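Dropping the structure in here first, questions after.
For this depiction, one protein chain was excluded, whereas all remaining protein chains were kept in their positions.
And then subunit A:
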Amino acid sequence: MPDKPGRNAIEVVNVSKIFGSGEGQVAALDTVSVSIRENEFFTLLGPSGCGKTTLLRLIAGFDFPSAGEILLYGEDIAPLPPFKRPVNTVFQSYALFPHMTVADNIGFGLEMLGKPKDEIQARVAQMLKLVKMEALSNRRTSQISGGQQQRVALARALAPQPKVLLLDEPLSALDYKLRKEMQIELKRLQHETGITFIFVTHDQEEALTMSDRIAVMSAGKILQVGSPRDIYDRPAERFVADFIGETNFLKGTVVSKKSGVATVKLASDAIVAAGFPEDFDPSDAVTVVVRPEHADLIADASKGTVAGTLANVVYFGTDTHYHVKLDSGDNFIVRQQNSRSGAVTFEPGAKVGIVFEDDGARILRD
């Protein structure tokens, strides 16, 4: 359901969170505003310390904002304690109750809500089936594996049918294969339950593959909100481009511009056309970014947009990375998909030219 406009499940309005006081005070969140739509898989993405977990904790109710409002379907929940919010959390450490069985863990929320016993039992059975853990319902949580604990944590948080499910880096403790499996599993669960998911991660690949929309955060601020494709193809800022995927940065000067496309003269005197975001008016010295897969190598150095010497070739199985030392002194990486019908191969030391795909180059705010 990419970019399907709908009701807003959560609206974060000008929220700030300041920890400590006096000299030692730190703004973990700085007047952040974001709207999260109903039934959407929304990801808060950023490096550690960017404030993404703080924002999640504010929505969950473990911390309270220093300023601003958090609306759940229009109602301000910021002053409510966590047990009065129809929002549940999957913790990074899972935080399963070690003195209870799997089934008791899953039923805990419903029990606290005062639901009748038979209803709890039925719901627990349903959740166990949903996360494929029926066989282990009477085990203690210390007797099951990490991946199984992960499923129990999910089932426990989903059992009370929250309006919004918060997930705090839930996959970070799993090994690579299990993580891939759980990514698909999470998407399936979100689809089947129709619950709004807010997912926190520092893993850009995870964010790109799972999310309907992503908010990229850095230093307590949200830099860009958009679909994975938006974020990847049209990053609004240099930080976003740098954090998500690999990017080549080239210095240049704006020569002329018209309706979203500027003509830029690069350091190597090459002239390229580069797009730029609507809300940005580039002038003079700018940075042009090019994704490694939006560029190609050609043997004829004189015909390329830029030219250089091939320094290194790194084989990755699915693709090959060519590290080029440009004549202007910058480094540039070109990625080529490998195929059986052997594309032209280049040897280190060769003089090569680089060409950009249409719309491959963009100008970004620093």
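To be clear about the criterion, a contact is a pair of C-beta atoms (placed from the backbone, for glycine too) under 8 Å apart; a residue touches a chain by one contact, two chains touch by 3 or more; residues count from 1.
The definition used in the following text is that contacts and distances are computed from a predicted model.
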Should one name the undisplayed chain from "Electron transfer flavoprotein subunit alpha/FixB family protein", "ATPase", "Spermidine/putrescine transport system permease protein" or "Homoserine O-acetyltransferase" using UniProt, the answer is "Spermidine/putrescine transport system permease protein"
Of the candidates A:V13, A:A27, A:L71 or A:A95, the residue in contact with the absent chain is A:A95
Give the residue, chosen from A:R156, A:R291 or A:R362, that touches the chain omitted from the document. A:R156
Considering the complete complex, of A:V26, A:M112 or A:I184, the missing chain is touched by A:M112
What residues on subunit A make contact with the chain left out of this view? 60-62, 81-83, 87-89, 91, 93, 95-99, 108-109, 112-113, 140, 142, 156-157, 160
